[in-house]
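All protein chains of the complex are present and in place, except for one that has been dropped.
All chains are identified by letter, namely A and B, in their written order; residue positions are counted from 1 within each chain.
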Amino acid sequence: MSAAGTTYYDRRGLLGTLGRDGLLQIILIANTILMLAPIVIMVFSAFKTTPQIFQSPFGIPDFGQVANFAKIWTETNFLRYLLNSFFVTGASMVLILTLGTMAAYAIGRYQFSGASFILMFFLAGLTLPLKLAIIPLFMLMRDLSILNNQLSLIFVYTAMGLPTTVFIMTGFIRTLPSELEDAARMDGASEARIMWSIMLPLVRPAMVIAGIQNVVPIWNDFFFPLVFIQNDDLKTLPQGLTTFMGEYTTDWGVLFSGLTLSAAPIVILYIVLSRQFIAGMTSGAVK
Amino acid sequence: MKTNLIRIGAALGAVLIAAPALAQDLTFWSWRQEDRAAYEQFIDTFEAANPGITVKFETFEAANYNTILSTALAGGVGPDVMMVRAYGGLENVASAGYLEPLTTESVPALAEFAAPAVAAESMRSDGTIYAVPFASQTQLVIYNKAIFDANGLAEPQSWDELVTASQTLKDAGVIPFANGTATAWQNETVTFGLGSSLMGKAFYDELMAGTADFTDARFTDALAAVNEVAQDYFPDGFIGLDYPSAQQLFSSGMAGMFIGGSYEMATFKAQNPDIELGVFAAPGKTAEDAKLVGLYFDGGYAANAAGANKEASIKFLNYLASKEFGQAFANTLSNISTIPGVSFDNPLLAEVNELNKSSIPYLMLAHFRYGEPSGSVLIQSEMQKLFAGETTPEAIGEALTTGLAAWYAPFQK
Partner (left out) sequence: MPHLRMTGRGLWITALIVPPLAFVAVFIVYPIFSAFAYAFFDWQGLRRGEFVGFDNFFTVLFVEPYRSWTINAFSHNIVVFFALMVLQNGLGFILAYALWRELPGARFHRIAVFLPVVLSTIIVAYLFKLFLHPLFGVVNVSLKGIGLGWLAQPWLGQSDTALWSLIAAQSWHMVGFPTLVFLAGMQRIPGEILDAVRMETESEWVKISKVVWPLVAPSATIVFTLLFVGAFNWFELPYIMAGLDGSPFGSTDVLGLYFYRTAFGNVSSGQQDFGLGSALAVLIFVFIAVIAGIITVRLRAREIQL
């Protein structure tokens, strides 16, 4: 990190620094334990039988004992929920990134009257709590006949994801140099051709940021499916989880393995891509 | 532009969800997801007897069923035949004119049904019947026979005996009652499942006649007694115990009794096939007091007033009102069918049916869910307060009476 910070602290007396740093280190370690303990208990419990959970909640389980997971695999609709989540999130992301890039490209690359107004229009959607418009949305979905249909989710998520995406992408696209573009234009390439073959490959990093910023809330969303989706076969993972938790209340081992399984995809992805995740998810707030 | 988009979206949606509707194809909606297999069977029987009519059974989540149904009906895409709730829940749908009114001419069997059952599926204002009632539910005490036998206990005849029996179980290291009250609606179940006999039939009649309200000592004393039992004989921390955990305590044999509805019995059997269940009506003060269960009607089958196949729908309703169906319903689903003349093979069900002969309606659901705030919402939160030691029975009587006065005319002074 910043070398400047290090120089600054280095001037401090060694003892003072040690004492202060010791305290900070203790705070960090305590906090990390606090952050990880619930997740560790959850994963451990997933491999235990219910009596084992009640008797020794902290005990290290036999990781070969996968009866709970087998039960989820064979007896529940879990896999269906998981696939639905992949489908809904995937479709929304494709739409968000496509449409978001289109808008951002138009605003960022071309001078036209109303460009700033349109950008403002998108930004207005940035902080609006759309949950509060759930009644009209519900009526709208009814009129479109897509209640109890995953299209309703995909459309809402797309609309919700666009403002941040346009915001992030426009900022990025504006910083791209125009030489390549101008050269291509001289050669008589069409605008579409320029966008597709020359500019798009350059915006990939911004797409990753915008993608992560949107993928987490969409994957995790519970509110809109709660209102729009009723058919069990169409439920996404967070919503399916409520059905599942209701059915297996007696079997805590299965409950914990259900929670573990639901958490697994995003946690694994996070651990692999933690830098991009942190950058992506805080990108709306950091400037 | 926007209208076009809506149109395109609508067309897209329609293509995706529309199924070609044939002339005599009925759709039948229900919130009983767990009963699907049984209903498929009933429908097979009906289809065999009525060639040319087919019925498609679709289920939705119980908690949101009303919303889904009224949405669909308002949007003109409702089912031909549907389950509807009773009481206030029925009026919500029926008052909007979505349901086909039924008469003893269109469904002759209705004439034989018990009056309260039919009333539960009628509009209070004009008595029009909108649905064929299907089941009644009973709020009572379910107990674990093996545990009672092991501790030499019999079904209590008076409140004191109930307390003594609970103490015996507690001394033996068994949780007397499994109930928890963290889940709001369980408070209502506990209150009336345990307190109905203490409140008594006379209180109920006077309440209905408008000569008594909830500040009546018979009502508040019952609440106090229920609270005492809860404090002493419910599990530790019962106010933080949610409904599924409470069921689990009972079905796993850790507790002796469970205050709940007759609908619980199937769940307990499913959770623990070896469990031997018994039922009794919670006793009154003395052994001589009438033992009353809280009785209510679950819902009914109704036809869509705007349905394309009304004739076939009515035919199907007639089947759903027949004794043949009622018998099959009772046998396969272990529910108390409201159809007269049905007999119960299951001895436990037969016993519940016997207990039903001495009952008062499950009070808040049957009479106080027609406005805001509903009696159910009030009693649930007030009882939670009482269990937490933050109110008194007298204050509850006051709160209920003044709260309901917002829309319940007899309480408006």
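Operating definition for what follows: contacts are C-beta pairs under 8 Å (C-beta built on N, C-alpha and C of every residue); 3 or more make two chains touch, one makes a residue touch a chain.
If you're wondering where the values come from, they're calculated on a predicted model, not measured in any experiment.
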{"item": "Contact set of the excluded chain (shown chains only)", "value": "A, B"}
{"item": "Candidate in contact with the missing chain, chosen from A:Pro38, A:Gly188 or A:Pro201", "value": "A:Pro38"}
{"item": "Full-complex contact with the absent chain, from B:Thr59, B:Thr191, B:Asn304 or B:Ser374", "value": "B:Ser374"}
{"item": "Options A:Phe47, A:Phe78, A:Phe122 or A:Phe172, residue touching the unrepresented chain", "value": "A:Phe122"}
{"item": "Residues in chain B touching the chain absent from view", "value": "1-2, 5-6, 63-64, 66-67, 70-71, 74-75, 85, 88-89, 92-93, 95-96, 180-185, 188, 235-242, 245, 249, 369, 371-374, 376-377, 380-382, 384-385, 388, 390, 403, 406"}
{"item": "Touching residues on chain A - with respect to the absent chain", "value": "1-9, 11, 20-21, 24-25, 27-29, 31-32, 34-36, 38-39, 41-42, 53-54, 57-58, 95, 99-100, 102-103, 105-107, 110, 112-115, 117-118, 121-122, 124-125, 127-137, 139-140, 142, 155-156, 158-160, 162-163, 166, 191-192, 216, 219-220, 222-223, 227, 237-239, 241-242, 245, 252, 255-256, 259, 262-263, 266-267, 270-271, 274, 277-278, 281-282, 284-287"}
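The rule we apply is simple: only the chains that are shown with their structure count from here on.
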{"item": "Gap in Å, rounded to a whole number, between the CA centres of chain B and chain A", "value": "41"}
{"item": "Of chain B, residues touching chain A in the complex", "value": "6, 9-10, 12-14, 16-17, 33, 60-61, 64, 68, 71, 74-75, 77, 244-245, 247-248, 251-252, 271"}
{"item": "In the complex with chain B, residue positions of chain A that touch it", "value": "138, 140, 142-149, 151, 155, 230-232, 243, 246, 249-250"}
